[in-house]
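I am attaching a structure below and will ask some questions about it afterwards.
Entry: chain A
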Amino acid sequence: MGIKSSTPYGKDFGGCGLAGIIDRSGKSVAGNMIVSSLTSMKDRGNGLGSGYAVYGAYPEFKDNFGVHVMYNDAGAREPVEQLLKTKLKLVHAEPVPVKKIHAIADPPEFWRYFVDPPDSMDKTDEDAIDDLIVNIVMDINERIDNAYVVSSGKNLGVFKGVGHPDAIAEFFKMQDYSGYLLLGHTRFPTNTPGWWGGAHPFTILDWSIVHNGEISSYGTNKRYVEMFGYKCTLLTDTEVVAYLLDLLIRKKGLSLAAAASVLAPPFWKDIEDMDPHKKDYYTALRVSYANASLNGPFAILMGFDNGILGLNDRIKLRPLIVGKKGDIVAIASEESAIREVIPEPDDVWAPKAGEPIIVTLKEDAKQ
Partner candidate 1 sequence: MKVVYPREQWCVACNLCEVACMTEHSKTKDPLKMYLMERPRPIPRTRVEYRPPLSISTMCRHCEEAECVEACKNGTLTRNEKTGRIELDQDKCLGCWMCIMACPYGAISQFTKGIGTEERAVANKCDLCPDREVPACVTVCPNRALVFEDRG
Partner candidate 2 sequence: MEQRKYVIIGNSYAGVFAIEAIRRNDKEGTITVISKEPHRAYARAAIHEYMDGIIGDSQMYYRDKDFYERHAVTTMLGSTVTRIEPKKNKVVLDNKQTIDFDRLMISSGGVPITPPIEGSEGPGMFTFTTWDDAKVLRDWVKKQKDPRAVVIGGGLIGLQCAEGLKHLGVDVTVVELADYVLVKALDQITAQRVQKWLEENGLKIVTGSTVESVHRVKGAVTGVKLKNGEKLKCNTVVLSIGVRPNTGLTEGSGIRINRGIMVDNAMQTNVEGIFAAGDVAEAEDFLRKRADVLPIIPVATMQGKIAGYNMAGGKKSYPGGLPQNAFQFFGKNTVSIGNVIYADKLGGYEEIIRDEGGTYKKAVLQDGRLVGILSMNYITRIGIYNSIIRARMDVSGIKNRLLSDDFGFLDLPKEFRDEMLTKPG
Partner candidate 3 sequence: MLYKNPYNHYFDYVVQRDIDKCIRCKACVTQCSYGANYYDADRDLIYSLDHNCVGCMRCSTFCPTDCISIVRNPDAFRLNANWKDHNIKDLYKQAGTGGIIITGMGNDKPFTNYWEHMVVDACQVTNPSIDPLREPMELKTFLGRKPDKLEMNKNGDITTKLAPQLILETPIMFSAMSYGSINYNVCESVARASKELGIFWNTGEGGLPKALYGYGKNTIVQCASGRFGVSPEYLNAGAAIEIKIGQGAKPGIGGHLPGEKVLEGISETRMIPVGTDAISPAPHHDIYSIEDLKQLIYALKEATRYEKPISVKIAAVHNVAAIASGIARAGADIIAVDGFRGGTGAAPKAIRDNVGIPTEVAIAAVDERLRQEGIRNEVSLVAAGGFRNSSDIIKAIALGADAVYIATSALMAVGCTLCQQCHRGRCAWGITTNDPELSKRVNPELAAERLVNLIHAWSNEIKEMLGLMGINSIESLKGNRDRLRGVGLSEVELQALGIKQAGI
């Protein structure tokens, strides 16, 4: 597959289905749950991409960065491992267990590496450590042919590829995983053939994104994050959302809510009507981070170590539904997907355009 973009501005887009489940108490939810939720929306995808993110997948390595790498060519493994060994401390390496099935033809190779920052680094300087990881991810994606980082967060496993959600789940043995937060995505790319790296979720560090829609502002956003060292190499617009969130939250220090209002800012006419304090607040956000605002139709789910964010574009051109029962909250493209995992929810609703849904773990659930 022609993976490398011939120009720096490529992207892919399409219609999709997405689903997310979180148990706010921190209890593990079985991997099968997200699979059945997503599979109920099979017709939202076309088999050209599905994927899952599992937060809490690796309790035994929970303090190490878990780097999933996809190799389109076995020859790419050596330089990656060399890089990881050089720049980081490699704690553990293993192939990601898969099951060869008929529905998945010619899959790439997947490896996962659990790494620590080098001893030379100050372990309390989390920013520097995170930056290092990000740089290494960008480096691999950009520089090493046929190698792509699938995920790079702690206690996070991401499993994605070309195939329907049930096939991908079977291939990656999703039944073997469980976590307090699960994301799933089924893809319907329209412009380019699906490829393994283009399947969702997209991740950087703990951030993982699943996305339904099209980022019309992609060029603007991409060129913006590139100013800060991010490299958009995965030929899909969703990738940029992950980087934007990392940039806004981790580097610019915005709260989740603030970051959400940068991605889907209030309209100026609404800002005009706000009280002076709020008006200044939203004006400053919009003006300062104008290049980070997302335009075009989208529904996104973003997972992070402490919770999940659901967000729609400003005029709600894509579906997003929330349902909850007790500590379980599910967010998905369709209500059916919610009822698949919460048959009798206490509440189901559709958030307003641009209104972020933020669900975090309860205080006592954090270890």
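The criterion applied here is as follows: a residue touches a chain if its C-beta (ideal position, glycine included) is under 8 Å from a C-beta of that chain, and two chains touch if they have at least 3 such contacts; residues count from 1.
Selection rule: all candidates are chains of the complex that A comes from, given by their letters.
On a predicted model such as this, the values are computed, not experimentally measured, just so you know.
Trainee: All of 1, 2 or 3 sit in the same complex as chain A; which one actually touches it?
Mentor: The touching one is 3.
Trainee: What residues on chain A touch candidate 3, complex-wise?
Mentor: 6-7, 9, 11, 13-15, 190-191, 213-214, 216-220, 222-224, 226-228, 251-255, 258, 265, 267-269, 277, 280-281, 283-291, 293-297, 314-315, 317
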